[in-house]
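For this view, one protein chain was removed and the others were kept in their places.
Presenting chain A:
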Amino acid sequence: MMSLERSPRTTAERDEPILEVRNLQTAFFTEKETIRAVDDVSFDIRPGETVGIVGESGSGKSVTARSIMGLVDSPGRILQGSSIRFGHVETVREYAEAFPNRTVDLESLRAEYDPNDFFARAAVDVRPTDLGYERADDVPLEDVVAAGYGDALGVGDGDCVFVTDGSPESPSSIADGFVELTRLDGEAQRRMRGGRIAMVFQDPLTSLNPVYTVGNQIKEALRLHQGLRGEAATREAAELLEDVGIPDARRRVNEYPHQFSGGMRQRAVIAMALACEPELLICDEPTTALDVTIQAQILDLLAELQEERDLAMMFITHDMGVIAEISHRVNVMYAGEVVETAGVNDLFADPKHPYTRGLLQSIPGRQEGDRLQTIEGNVPTPNQPATHCRFAPRCPKAFADCEAVHPASVPVEEGATDHTAACLLYPEELPTAEAVARHRRRADTETRGDTE
């Protein structure tokens, strides 16, 4: 069932990432405890690329997706220092035009920004290590403002569009920049949702409103983002249904969700998500509720649509088989952290992190002996900042230091920038003691915040 023939595109041949997630931290504040559902997650998505996020339930996959969509509800909150940058140039131009008051020209700010001086200021309560850098000198201005520490430089509360190349005054001249998703609200946020980033949810049976026709719900999106109404909208909706492989689309447009089968409903949901031609499609376990044959059809459909439209896709699942089928790059999440990142071939051929290995072993037909191996135990609820490896209690390779040092994401071996793991055993070429020392140094600077 594994098909690995699809070649992952390497980062170098692809253009700039369309989405950059940096140090994303999303926490839920309850009376009893603070649950750090997403704890310092970073990854990129490029146009035409599918990035898989895999992990057991409770690993923070869905919260990551919701954070990108701005759908995290109270008592949950994205913490300061997190940044999700949407780098699609046309979107940046459109936003600069629509929200001139929320647009900042980073070029003109750069003159005032001196990293060493900035981090030394008393009013600035952020350290370079919080942003993932060891030294203040290395921290680019973009990271500072995107993470929400720009007020000391005069960035306003509502500012969310940052232009790095071109002038905000004439939007068409903008050649580079980004929209910071964590700073969006109101109209700016609604335009992004559905219009630029669309999402397909897990359960097709309940993600359509039962009292309106499927066509009505697709047309709602069309009217919102493309201003289509009446006949034109109906025609477009039928076309979309046809595109996602629903036969007799002209008639089915006027049917209610309960008249569709599960697989057809998920197709309709996908049609709705694509209605506004988003750049990025987030799929949150879109096939989990469907049976295996339908699941394969939906995966094929998504791959096909991606090809046609050069969509960037983020695909969340707990199913390693599905990940192998659809993604180009994979992020393995565990207890709110990304523990391993690699191209899909590398990951399946040469998994490094003990958790990834465990996951792969629990796929039927892949393990050695006759018995299906599973990882004992459950994902812990991350309610404290990590001071050790969160996987240690379940890890077959755990050793004493795993309880004392928090592993940082490092290349699995010299020069393997495309394959990182957060485990004290890596980088592989170093003797373990040295590797541990390196992780400890990283962890120490993060907790103590020495900026020397």
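In the analysis below, contacts are C-beta pairs under 8 Å (C-beta built on N, C-alpha and C of every residue); 3 or more make two chains touch, one makes a residue touch a chain; residues count from 1.
We take it that contacts and distances are computed from a predicted model.
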UniProt lists the protein of the undisplayed chain, choosing from "ABC transporter integral membrane protein", "ChsH2 rubredoxin-like zinc ribbon domain-containing protein", "Acetoacetyl-CoA beta-ketothiolase" or "Electron transfer flavoprotein alpha subunit", as "ABC transporter integral membrane protein"
Missing-chain contact among A:Met69, A:Val92, A:Leu359 or A:Val379 belongs to A:Met69
Which of A:Val126, A:Val144 or A:Met192 touches the missing chain? It is A:Met192
Of A:His225, A:His318 or A:His439, the residue that touches the missing chain is A:His225
Which of A:Phe201, A:Phe315, A:Phe348 or A:Phe391 touches the missing chain? It is A:Phe201
Listed in rising order, the chain A residues that touch the chain left out are 69, 71, 189-195, 198-199, 201, 203, 206-213, 220-221, 224-225, 256, 258-259, 269, 272
